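These notes concern the structure reproduced below.
Yeah, one chain of the complex is gone here, protein chain that is, but the others are all in their spots.
Each chain gets a letter, A, B and C, in the order it is written, and its residues are counted from 1.
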Amino acid sequence: DKRKVNELCNKDIRRYSRQLILPEIGVKGQLALINSSVLLVGAGGLGCPSAIYLAAAGVGHIGVVDYDEIELDNLHRQVLHTEERLGKSKCKSVADSIHCADICQRIFSSHKDNVATRYLLNDACVLAGKPLVSASALRFEGQLTVYNHEGGPCYRCLFPRPPPPETVTNCSDGGVLGVVPGIMGNLQALEAIKIITGLKASYVQKLLLYDGLYGSFRSIKLRARKKDCSVCGETPTVTGLIDYESFCGAGPSDKCMLLHIL
Amino acid sequence: DKRKVNELCNKDIRRYSRQLILPEIGVKGQLALINSSVLLVGAGGLGCPSAIYLAAAGVGHIGVVDYDEIELDNLHRQVLHTEERLGKSKCKSVADSIHCADICQRIFSSHKDNVATRYLLNDACVLAGKPLVSASALRFEGQLTVYNHEGGPCYRCLFPRPPPPETVTNCSDGGVLGVVPGIMGNLQALEAIKIITGLKASYVQKLLLYDGLYGSFRSIKLRARKKDCSVCGETPTVTGLIDYESFCGAGPSDKCMLLHIL
Amino acid sequence: MAESSQQHIDIHVEFSGGAELLFDKVKEHEVKLSHDNNPWTIRKLLVWIKENLLKERPELFVQEDTVRPGILILVNDADWELVGELEYEIQNKDRIIFISTLHGG
Partner (left out) sequence: MAESSQQHIDIHVEFSGGAELLFDKVKEHEVKLSHDNNPWTIRKLLVWIKENLLKERPELFVQEDTVRPGILILVNDADWELVGELEYEIQNKDRIIFISTLHGG
């Protein structure tokens, strides 16, 4: 099912007509979306809205990685899951809702530590030459940036050393207003759509800071890719995936991060 | 079913626990959400995400007004509707998806002209003393503001005269990237949640301008409520609903606007 | 002000919300206004824009001596109503933005 689509069928033309008429998208952009693959890591508060809008925009291949089961306290923000599916796999729930590929393997040895997962995904994206649209949300705040794309930094360029485990607050401890990851997940989907259709991504080498309590959006200029970065630099020391659990130390568990690999 | 809820049941406590632990929300805020009523005008690109996140946050009474039927070219942005429901009522589709009240009457004589609808809703909100969280999205751009709340202007304070009908571009003509109304609809839901829970609304007397192509958010300071406004001023001439169709003139038809009346 | 010794004032003019469609889809314009003895008001700028920047259908931008209903004017990110509307005297480096209100979703 990964054959390349070279032209739009009549149904696609009608279905996507409102975005097809945008000169920035057009038939070329729509075909790029239909032929694209996005991997969502995490089917939680960020992954659900991203999945909804990527699927609605016509992204042809959406993979979802999540090992969690749906719990009642997820539902205020993880809007693809329903009460009827409590206890079921989140991955399967997303797949059933948007007809995406269901890649629910436990691919990470350290799946319960999201700092380790973040380094793992960063390294995997750098090694594979893929951009990473990364976002997070906690309380009323959200952050978003695109790593490893067009000369911008990777996660290790910004954070060569992992944070001490005790400094990482997760959604369970800190709480989060549900619509905040909704906003951030939608912004992630839009960044992914722009990258796929050849438009300029907005948050390369920039960090978007959102504070929902004040309705404030701020865009911060980040450093460029670092020549001495251990994975994306000129003489990398990380040339394959490593043991991220021991690199990061044991930490609090929470897996509500989401990342796209295009 | 409009009885006031005075305490949270155990299930609510578990379901909303991640937002209950936010000191800005707490039990008091959650009870306010459960006892609140929101009217969504339009079950389209803005109404769908708003409905999803308002329902997920626990808003107790959600009314939806829409007279349209689901068409294939709606699906790229109106994410509660599905291909299986083509031709069905949008209102009913939302109601079936989020278990809200289904108020699908054609309450507006001029339901096909959204400028007229905008004046009608503005006047109705002013006359009823309700805030109006208004947003719109077209192409890659979005706008959002809160009318008639805490000394800020109403729609007529900003626009005493309606725009010439030929200047109003709608989604059908101009196109829209689906996730842009998704972002704006989520931001609307968050404003509504803040108003309901007694937090300060962020966009009173401010207009948020979003340009998704550049990822830019800009907040503009608007005028205060005008003393000489014909509906919210000191000596109003509009003291009941009027004939909005003749006030605005015949115009292009599109009904993808959304507004909340709280 | 110091500008009186200059030959011109430089301002930033921007169109959004669809207003840019009347200006060849160009949203941002750096504009040099040559200095004469009369101050540059918004009223005067509208005439200048109509004669120098506007590409098509002027009635969709100006009507009588002001912008057509439905367009908001911002001066340095604030509603022009707060600074005097048509009579506001434009200063060097001002950012004047014309926003067409969107109808859609």
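The rule is simple: contacts are C-beta pairs under 8 Å (C-beta built on N, C-alpha and C of every residue); 3 or more make two chains touch, one makes a residue touch a chain.
Model, not experiment: these values are computed from the prediction.
Taking every chain of the complex into account, the absent chain touches A. Interface note: of A:Leu22, A:Val126 or A:Met184, the residue touching the hidden chain in the full complex is A:Met184. Of the candidate positions A:Gln19, A:Ser36, A:Asn114 or A:Ser202, contact with the hidden chain is made by A:Asn114.
Contact with the chain that does not appear here is found for just one residue of A:Leu20, A:Leu33, A:Leu46 or A:Val126, A:Leu46.
Note that of A:Ile21, A:Leu222 or A:Ile242, the residue touching the chain absent from this view is A:Leu222. Note that of A:Leu127, A:Leu158 or A:Ile242, the residue touching the chain absent from this view is A:Leu158.
In the full complex, the hidden chain is touched by chain A at residues 42, 44-47, 114-115, 118, 135-139, 141-143, 158-164, 166-171, 174, 176, 181, 184-185, 207, 209, 211, 218-223, 254, 256-258.
As a convention for this text, only the chains that are shown with their structure count from here on.
Look at the CA centroids: the one farthest from the centroid of chain A belongs to C.
Taking the mean of the C-alpha atoms as each chain's centre, chain A and chain C sit 40 Å apart. Centroids built from CA atoms put chain C at 30 Å from chain B. Multi-chain contact residues of chain C (touching two or more other chains) are absent. With touch defined as above, residues shared between interfaces to two or more other chains in chain B number as follows: 139, 171, 174, 176, 219.
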